[in-house]
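What you see is the complex with one protein chain gone and the rest in place.
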Amino acid sequence: ATPTAAPTQAPVTQETAGGDAPVIAQPKGEILIGNLQDESGGMKALSSALTYAATMKIEEVNAAGGINGRTLKLVTYDTRSDVNEAINALRRMVEQDKVPVVLGPPIANIGIAVAPIAEELKVPIVGLFMDDKCTIQENGEPWTYMFLAQDSATYQGLTMAAYAIQELGVKKVAILYNSSNSYSVGLATPFEEAILKSGGEIVAKETYTGTDKDFRAQLTKIKSANPDVIYFPSYPVEIPLIYTQAYELGIKVPMLGSNSVPPTGLAPSTDPAATTNTFYPYGINPSDPVLVDWAAAYKAKFNSPALAQSFSGADAFGIILQAIEACGDDITSVCITEKLNTMESYKGFQGTVKLSPDTHQPIGLPLAIMTIKDGAPEFVTWYTPEGPAK
Amino acid sequence: MTFYITVAISIAISSIAVLGTFMLTGMNGLFSLGQAAFMGLGAYATAILVVNYGLPFPLAILIAIALAISLAFFVGYATLRIRQDFFALATFGFGQAMIALLTETVTITGGAMGFSNIPRLTSPALAFISLAIAIFFVWGFRRSHFGKDSLAIRSNELAAEVEGINAFKHKMIVFVISAGFAAYAGALMAFHISYVEPATYGWILSVTWIIIVFFGGRDSLTGTVIGAIILLAAPEALRFTTAWRILVYCVIILLIINLRPRGLFGTWEISLKPFLRFFKSKKQQEAK
Amino acid sequence: MEKAIVIDMKNLTKKFGGLCAVNDFTGHVKENQIIGIIGPNGAGKTTILNMVSGIYPPTQGEIIFKGKDISKLAPFQINHLGIARTFQNIRLFQEMTVLETIMTAYSWRAPYHFLETFVSLPRVARFEKETKEKCLHWIEKVGLGNEAHSITQSLPYGMQRRVEIARALASEPTVLLLDEPGAGLNQSEIHDLVDLIQGLFTELSLSIMLIDHRMDVIMRLCEWIYVQDFGKNISQGTPEQIQKDPIVIKAYLGEEIINA
Amino acid sequence: MGVPMQFSIILQQVVNGLSLGAVYALIAVGFALIFNVLKFSNFAHGGVLGISAYAGYIAANQFKLPLIPVILVGMVTGAILAVLVELIAFRWIRLQKGQLVYFFVTSVTMLMLLEQVLIIRFGASFESYPYTLVKVRVLQFGDVTISVTYLLSLISTIIAFSGLIYVLKKTKIGIAIRAASNDLTATSLMGINVNMVIIAAFIVSGMLGGLSGVLYGISASLSPQIGQIVVKGFIASVLGGLGSLTGVAVAAVVLGVLEVFLISTIGSGLSPVVIFLLMVVFLLVRPHGFAGVSFSDKA
Partner (left out) sequence: MLEIKNLHSGYNKIEVLHDINIKVPDGKIVVVIGRNGAGKSTLLNTISGLVKIKSGSIEMNGQKIPSAPHKIVASGIIQVPEGRRIFPSLTIAENLIMGGYLASNAEMNVRKEEVYNTFPILCQRENQQAGTLSGGEQQMLAMGRGMMAGPKILLLDEPSLGLAPLVFTQVFELIIKLNKERNMTIILVEQNATIALKMADYAYVLENGCVVIEGPGEELIKDARVKAAYLGAAVKTLKEPSPREYLE
């Protein structure tokens, strides 16, 4: 049952000419937008960032009178980061609540798992699942209904490899990653390939799994391999631990991280001394005053600092809204999908995003390389796999 | 396929695995924290055989079950003779090892990314009929002398041994069957949701099945099946409680087990006798 | 005609850590014979029974059953050979009825494979039915006719002992090991018990090894008695000899034999 | 491996292993108290540990308390929680004479429940103890470094462990706790208030849980799933052997050292496989665990 307000009319389901699945349409009343997130599982922190960002956007838009005079409503279902639950939730929000578009989770496994379901249900999903498999099928064609609103893991891995080789001038590289985490694996693999391709050497490749919190054994081993740099694409929980433990073991080489380092930096929880020599990428430049203001409002509202996923999540949601707006009165899954494919550009926190119709991923969106000074994040430069961005 | 059918299929498939746990933990008092790993094994093995090697689905399932059974035999052989908590520990270790294997053999399994693009071959009929057959199997097993042997071993293994029951063999049979159930459920599940990843099959899932068995009543097959349906449907049914749903789910379990320590159904079983009698009397009437 | 030896225990020794519970025990049971083992508490009587029934492997020595060394066999294998026992501390199955308990003793004779339970072949049901009848017979025999469907745990102590005996009998043994069947019974119940054992003994031509502290039981039933003390055999003989043996009186019976 | 490992690296790995073992040992001893005494695997211990870790975090972060009071806050929270767990999850079943297996079931449910409490309250953001809580974080011995939080775990384990052994072996209440584990009815016939004895056991275990929660929280940062580390306690308790806390502590340390050893040789990925195989072999060779007393029930 849809808990919609009085003016809402029952959504209409039309049969398309050829396909077997109905087109989801919302001709009148409130516009429902699905939100497939983890609310009770291990990835809640990342998922909440998207929910919060979307909530802020919706309030903004509704306060300004909605889109084309229609207010928006988020239909959030919990996935518990479990693919089976995610599939059920997606079906439920599409079939029962008739949402014509869905904000997807920041978790690759769920992205991969729901891609064929989205295809079946013919409902577009815009999300932060960074793995290529989420948006591109095995035959190289994009999944019709899956869209990524930030740089892919491959793109990020390549960028960091390029930065390491070209800007830091390293040769011997060590990698430490979580082999049971798709995000971590998704970043480490292209990074490693790029390093090898550009003549670098992988002197140590260490993994950890699941809930590991102690990386001393791996770091000690890495230390003994004498690398020039350590790349560790990890989740936010692990990042401060790796910094601290590497520091405690006397590792002095630069540490290359991933976009999971919170934009507010690691202080006060991490000894600033442990993070003096580090670089990590970002979709945004958090020192941009617009973003600083937005982050402050975000923190005030949700009592939780904005994460990288908050910013890119806001962009993902913004892209959805722009597509909805472009559809005018024709709020159907078909129209929204088409508009997503043909969207010229979306001006968001990450810059100007244009989704490629071939990959359903942003085209050439540069990454901000960040460093940490005295415990505070600092912007260094915009970078792409091809080198510094113009 | 609509939402409700999809959910129903998931529940039916998981119930098959729960039935395995019912035999192992409910009837025989053996706690396996690695049951879910057998499910994972079944899921991956079938998926790989069908997708990568083009084997027919039924054959792949059979091979997967055979694989699970042989592994269960190995684990059981080493641990079923010794203390029961060792069995729990060894199966826990087995589960972790299985997940590690699935995660590390990236070229075959896809590792942490999971294994995707599995054709959806599990039809509703297949799922529901499989569950019905599984129930029938457990029912028959329990009704035969194996059912009584199970209880005897569960309550006093030494006395059972002394009166001629080969407890080790019995436990092995039960363990192997339950692993087969889990593997079969895994195969169906993989071809139902068309995607598998290693993380799904951790010890928590095994424990969830154990909880379901005790929730429904470890001495009641009816209770286990109904308990499975209730608890497997609960996360979906509780969606209105939003982020609180798993908490509410836990509270319900605690309440039931506290208030009815022998489970929702205790030792009660649905009996088919009244039905049979009803039909018989009808036939007789017709004959007259 | 000399009766054949059924169980031959040769130099049995059992050590628990530093404690020598049974020290070099040699003895035998013959066909259709009741022997008794008596001795002070902790003398190692139960331990001997435990070794014969396969619960503990002997530290040293061997147990020959009809020419076969059984000292390394598992309890269930020994049971299959035809040796059944009862326990001193009653060990019944929780939550099972008397009938169910006794039926489990037949399980191992079931002619079907576990896969057959799946297709529920008629012989599965037939076996169950036959077993049930046989078990009801045993239940009747030990005088629990009215209690077949009671949960064993809710029965009083004396009846639980009978359930144990019935369970042992249901194994259709040739040798029965009874560990203090008379404990917790009053004199008139003891009387019935003696009659019961005597009856079973003649009717089924059993060989019986009996442990008890009730001299009325031992003396009335046993043909030959072994007396153990601190793990060692201190005497053996017929009841008359034992009753008069000063060593036994000193170590075990005490000056006045109560109620013998 | 081409280059032979330098000696200091090996030494460092040994220290790493012992440190990890010390953390596991502290968790395991708290877990083993209930496991050995009340004879069931109390996974709710993980939940207690998790919530105490967050309680300590609030004390340190919001109220800016120094280390010792933070630890005390954690221990008190742990004790209170453990008692609550006993009242909510176990007491009622015990009164109805439910079997031990039910305690296992409710304890896991309780672990999930407490984890959900943390997810609902703290799940949306990442928290960690202020790094200033422990002033000196590492001790340096030549090339080898030792983390101070681990050292704290080690010291706490030793203190808690010897304290526990003393209490259980030498004090009346300790013996009563063990007696209660054998036979509740007979214990009450000794004039012992059984409920109080069990509460006492849970308080002690809860305090240990709280202590390990805070220390583990400091060294491992916080997440609602932090309590799942309790499985290490479970492993150590079983391997250690029923009835022997010493065995449990040894098993925990061995587990830590083994994990580090495997990571530094075959890598973390496949080490669970090796651990599983070793576990099976060990159980076959030593069916009574590391120090398990060979107490078999007598026929």
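Should a chain be cited, it is by its letter among A, B, C and D, assigned in written order, with residues numbered from 1 in that chain.
The rule is simple: a residue touches a chain if its C-beta (ideal position, glycine included) is under 8 Å from a C-beta of that chain, and two chains touch if they have at least 3 such contacts.
Every value quoted in this text rests on a predicted model; they were computed, and no experiment measured them.
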Worksheet item: Thinking of the complex as a whole, which visible chains are touched by the chain that is not shown?
Response: C, D
Discussion item. So one chain is hidden, and I want to know which residue out of D:Ile93, D:Val144, D:Ile192 or D:Val254 touches that hidden chain in the complete assembly.
Written reply: D:Ile192
Discussion item. One chain isn't shown here. Among C:Ile70, C:Val98 or C:Leu185, which residue touches it?
Written reply: C:Leu185
Practice prompt. Tell me which residue among C:Val6, C:Ala43, C:Ala74 or C:Ala166 touches the hidden chain in the full complex.
Written response: C:Ala43
Worksheet item: Considering the entire assembly, which residues of chain D contact the chain that has been omitted?
Response: 172, 175-176, 178-179, 181-183, 185-194, 243, 293, 295, 297-298
Item to complete: Name, in rising order, the residues on chain C that touch the hidden chain in the full complex.
Response: 16, 19, 38-44, 46, 88-89, 155-159, 180, 183-191, 213, 215-216, 251-254, 256-259
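To be clear about the criterion, only the chains that are shown with their structure count from here on.
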Fill in: Innermost chain by mean C-alpha position
B
Practice prompt. Please identify which chain has its centre, taken as the mean of its CA atoms, farthest from the centre of chain B.
Written response: C
Worksheet item: Any idea how many Å lie between the Cα centroids of chain A and chain C?
Response: 73
Discussion item. I need the residues of chain B touching at least two other chains; which ones are they?
Written reply: 99-100, 103-104, 158, 243-244, 246-247
Worksheet, complete the sentence: Among chain C residues, those touching two or more other chains are 55, 87, 91
Item to complete: Going by the contact rule at the top, pick out the chain B residues touching chain D in the complex.
Response: 29, 31, 75, 78-79, 82-83, 85-86, 88-90, 92-94, 96-97, 99-101, 103-104, 158, 203-204, 207, 210-211, 214, 243-244, 246-247, 250-251, 253-254, 257-259, 261-262
Worksheet item: Quick one: in the complex, what on chain A touches chain B?
Response: 39-40, 76-78, 80, 82-85, 87-89, 91-92, 95-96, 108-109, 112-113, 115-116, 131, 133, 138, 178-182, 184-186, 209-210
Worksheet, complete the sentence: The residues of chain D that touch chain A in their complex are 3, 5-6, 9, 12-13, 16-17, 19-20, 23, 116, 119-120, 123-132, 137-138, 143, 145, 147, 216, 219-221, 223-225, 228-229, 259-260, 263-264, 267-269, 272
